[in-house]
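One protein chain omitted, others in place.
Now for chain A:
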Amino acid sequence: MPPPLRPRRRFRQPSVIPGFGLTLGYTLTCLGLIVLLPLAALVVRASGLGLSGIWEVATDPRVASALRVSFGVSALAALTASVFGFLVAWVLTRYEFPGRRIVDAVVDLPFALPTAVAGIALASLYAPNGLVGAQLAKLGIEAAYTPLGIFIAMVFIGLPFAVRTVQPLIVEIDREIEEASATLGAGRIQTLTRVVLPPLIPAVLTGFALAFARGVGEYGSIIFIAGNLPYVSEIAPLLIVIKLSEFDYGGACAIATIMLGISFVTLLVINLIQAWSRRRFGYV
């Protein structure tokens, strides 16, 4: 009697479709050469510095201040983008109004507009003699060349992330649940806060994390409006550029590693939120 056939664990399920080896090989080659090898070069360079070397760069007052500005302002901007992003997503999916389709398209503007173009436009708008800047100056508010300017640019760049992560989920909300809630005697506010909003929280958090990560790494739309004063309105990516132009590769790598590390943590948090959401609500 032949031994019973045991299914062998294999790398790939059998299929009649051709081209697996070719396409996967090509994919891995490109991925390796374009993405993984250069990133590995950064890791190698940074590990040459050692943890103490990276720590030394990170605690340099100018670097520490740039990191604080980048992460602090980005968190505030992502929070603002999340609040208004939710509002925009809600309005776009729930209400009918003239020009809705155009408003929907406008949301993607920061994705499509090159960052340098956004940067000079924001800088000229919010400069003391600019259209908005002049009005703010009357109120005694300086926007351009201060952290407030960085905040404005980061809200601009983060808004689409906040809108586009929440929007599909608002579309999918089952209106019958809201009807049930209303039938059972809940007021509109109660229905919103107890029934509609809780399942949307993971998406809002994901949108926040994406906007935050984008804000921290953003360069082009910020440097023109920021004024780039060391210790005041200098962002971490700019400091990398400065270190590079001084041929301080070690310093540039250390800052880049810290930023990469924090964006990986952010990605991890997003994945955890989504895993939690899948368990709790049954979808991402």
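Throughout what follows, a residue touches a chain if its C-beta (ideal position, glycine included) is under 8 Å from a C-beta of that chain, and two chains touch if they have at least 3 such contacts; residues count from 1.
What we mean here is this: contacts and distances are computed from a predicted model.
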Just go with whichever of "Glutamyl-tRNA(Gln) amidotransferase subunit A", "Sulfate transport system permease protein CysW", "Aspartate carbamoyltransferase" or "Cytochrome P450" UniProt uses as the name of the absent chain. "Sulfate transport system permease protein CysW"
Residues of chain A in contact with the chain not shown: 11-13, 15-20, 22-24, 26-28, 30-31, 34-39, 41-42, 44-45, 84, 87-88, 90-92, 94-95, 97, 101, 103-125, 131-132, 152, 155-156, 159, 164-165, 167-168, 175, 178-179, 182-183, 188, 191, 213, 216-220, 224, 237-238, 240-241, 244, 247, 249, 252-253, 256, 259-260, 263-264, 266-267
